[in-house]
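Here the complex is missing a single protein chain, while all its other protein chains stay put.
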């Protein structure tokens, strides 16, 4: 049994932590995160150069990682830095393309030459791919994709659509998008498809998509653990420094015990993410990912509420970095299926 | 708007509180509660003399009360004193008999001459009367009734059974019972019916039974409020007196805040019980009762756990009165449908 | 025991409801429903409309232009305005300074200031909190030094709500630095046009601007602007904090938001069926509804006790804690109901054809984050717990 990162991953982790700490002070981060294109294209390319995207796919598919722990290693660091780069979109896209043997596209993405987004969900189709209504026929896509992460400024949009009953993956560079910032920073878009020309990459992509979405969920779990870790430290530092009634509020036992419970839950989230990472792609992968995303989802909402409350007014201000961590953590529960949705999956798998 | 008890009810409440305080020190209570017949027959009769049972039915039916607030007035006091007398059985029985115009039986019960028990539930039939499997035919009952409150030593057992599809109420004095104490004190029994002779009181008693069960649920809510009220005071007294690390544990803020949350929830339970009492027998009565029993059920379990925890080892001992309050409170959630069962009713009524 | 409002009270409710139906401007109502921030003009319009019926000074006696309502009427008015998606009143002039002047002000102060509150001439804001003194008001540091017939004020106030619209501010300032914490504080009125005052916006977590910092540098204020006696400010502050307890539980908002949540959960399709049919989500709604039913009665019990003078000191703390927990839980469920579609920011920027959710839910995530303030401002829920604990553990 061994809970240490491999040498390669530790190097990636260290490099990434240093790079992100240098690059993303909170002002820089917020400037990128809340203003179009809602990330920093030059930094995205640098992250690709550092090997971040290569870590998402296996050597045989053109990367040098691809395991669950490669994903968690990267995303934990992204979470720590509150990094706004659209790596979730890239992760899911490159995983599905690798699965579908689209090696040219994979190479272009791994090297950072092209940036992809994956358009899956629709206003009335969430977790269940079978509910998707967008259609492909005669080389054209029709439908509406909603909250497509990383779509603003993306080079490629990968659209999930049906041809008959089959769920396929289609590539378009011509979709109409309505771009916006997300409330926790970073960009997304509504993608409006109206006889939009597209190329078929696969007309049977369901399994590859489910796997890619699970990789995304795992990434989100690790991102949450990284962000909570930092946020816990910030909260403790704040409490030590904040005076009330003539004393540091860190001495109030009622508050201390709440922080302790938060610390315990972070470790629980870390553990379940490790468990899901170790099973990614193996038997019961989907169930362990759902378990992880459920526990993380339950935790982040409560954690963020506690963090804001423990900071008092300061935690409510835009100026305070912790506020943006709290928003990001909460909104992680909204991405790729919330705690309740994951719980249904766990209950069905039981 | 007026949240004061009427003059009559206040008198009943005062009388009852005095009587119960005199009669039930904890040793006396436990002696009665855990040893056959699991109550104190002489005191039961005295309670009847004080008018407790008369308060359960209206004047027209032979009592002098019968409203929701009459029930809550009595049961709050029973709860405060942790009274083991089988008044829940009596309440439900006399209400259903009054509804069915069984005035002779009602009179005998109100005066304390006869003590009834109501045999409703079965090992596989809980909340839903339609699931009942006991049958009546040719003047005889067959089936098995489970956890019949107050059955040990009862003069009359009222059995709910089906004749065809209809749910009726049958009187027997010849049932085979297996008596036992309940874990929180007081008696119940398994009632085994095997061609047991019985008299039909009504072959269409479903509505009257539902109403009587709701009256019972309301009584349990009020009992819980009374018991929690006393228990909160005991907990605070204990905390003030208990020394740890050289200080009274009442000064520890983390513990104080937990007690505050308990105090708030008691008031919430009191409020929802008042609301249910005000609607008893009127429109949406069942929904308000279910709401009350749900909130009380959610609260008592958490409350009891907190009370034991805050007492440390002492709260775990048989000798400490609070332990018996905690057990009683927890087990109230088990009677007549737990919080989850009530929530389903509320959800269906929505 | 009687949980019914009287016929007169029910008639009053009907009157308020009719008035709101006829007089609440639809554009303002829509902003409130959609969680769109109101303009200064929106507030002024709404205050003026209420004032046509003398309903603005809800807690004021008739002789000063108030409606002379009792507790129940104020409760009903608060509930109905919330249900109708009317704006919250800007409380600082009407509900805070007004009652203070009525109790502690000179006749001249009353005569000069009160009418200008009701007719909208003045917009007051509050200078209580300081960067180092949030829930712990007694530690405030802003100094007022007597200089002839003036005070000279130096210091900083913060969390000044809607200060950007105000022309006046009432402040707690330290007039006796030698006195113990709560003593040596005075309550003083300041014109925001006075030289030396700077107001800076504080942007909140969800991006909105509703609070401010106010900096005082050698700000000269006439002594006649003092309310009550010098160093009596703590008494006034306490009076103010305990005076206005109606609607502290926010049940009107909760009832309204619960109803909207049910509609939303009916419209939202999740996993192929309306979200409200998911028993796990329905459970959350049902439990919250039950908690809300309970606090409505708790609220009425407290109202009834305070009407008869039997209310305990800590009951408003109880209403505050439980009330905010319920409203915040509803906010959270509304946010949750939106799933991925909660993300767009700011929600109102999206063109209609690209909206991800119904218009009135578009800003639900922002509203959720903004309303985390409810358990922090106005005495945090931790402070409220301390107040209750003091009462429970006394003796």
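Letters A, B and C mark the chains as written, and numbering starts fresh at 1 in each.
The working rule: a contact is a pair of C-beta atoms (placed from the backbone, for glycine too) under 8 Å apart; a residue touches a chain by one contact, two chains touch by 3 or more.
Keep in mind that this is a model prediction, so the values were computed, not measured.
**Student:** If I'm reading the header right, one chain is hidden. Which shown chains does it touch across the whole complex?
**Tutor:** For the complete complex, the undisplayed chain touches A, B, C.
**Student:** Which of these touches the unseen chain: A:40, A:91, A:154 or A:291?
**Tutor:** The single option touching the absent chain is A:291.
**Student:** Touch as defined at the start, partner being the missing chain; which of B:124, B:173, B:195 or B:237 qualifies?
**Tutor:** Going through B:124, B:173, B:195 or B:237 one by one, B:124 is the residue touching the chain not shown.
**Student:** From the listed residues A:274, A:310 or A:331, report the one that touches the chain absent from this view.
**Tutor:** Of the candidates A:274, A:310 or A:331, A:274 is in touch with the missing chain.
**Student:** One chain is left out of this view; which of B:207, B:316 or B:349 touches it in the full complex?
**Tutor:** Residue touching the absent chain, from the options given: B:316.
**Student:** Residues on chain A that touch the omitted chain in the whole complex?
**Tutor:** With respect to the unshown chain, the touching residues of chain A are 1-6, 69, 236, 239-240, 250, 253, 256-257, 259-261, 263-264, 267-272, 274-275, 277-278, 288, 291, 294-295, 298, 343, 346-347, 350.
**Student:** Which chain B residues touch the hidden chain?
**Tutor:** On the side of chain B, residues 34, 121, 123-128, 131, 146-147, 178, 180-184, 188, 190, 192, 243-246, 252, 254-255, 301, 305, 308-309, 312-313, 315-319, 323, 326-327, 330-331, 333-338, 340-341, 343-344 touch the unshown chain.
**Student:** For chain C, enumerate the residues touching the unshown chain of the complex.
**Tutor:** 279-280, 283
In the analysis below, only the chains that are shown with their structure count from here on.
**Student:** So which chain is the furthest away from chain A, centre to centre on CA atoms?
**Tutor:** Between chain A and the rest, the longest centre separation is with B.
**Student:** Quick check: how many Å separate the C-alpha centres of chain B and chain C?
**Tutor:** 42
**Student:** How far is the middle of chain A from the middle of chain B, if each middle is the mean of its Cα atoms, in Å?
**Tutor:** A distance of 52 Å separates the two centres.
**Student:** So, what's the distance in Å between the C-alpha centres of chain C and chain A?
**Tutor:** Inter-chain centre distance comes to 37 Å.
**Student:** Could you pull out the residues of chain C that touch at least 2 other chains?
**Tutor:** 382, 385
**Student:** Multi-chain contacts only, two chains or more: what residues does chain A have there?
**Tutor:** 252, 254
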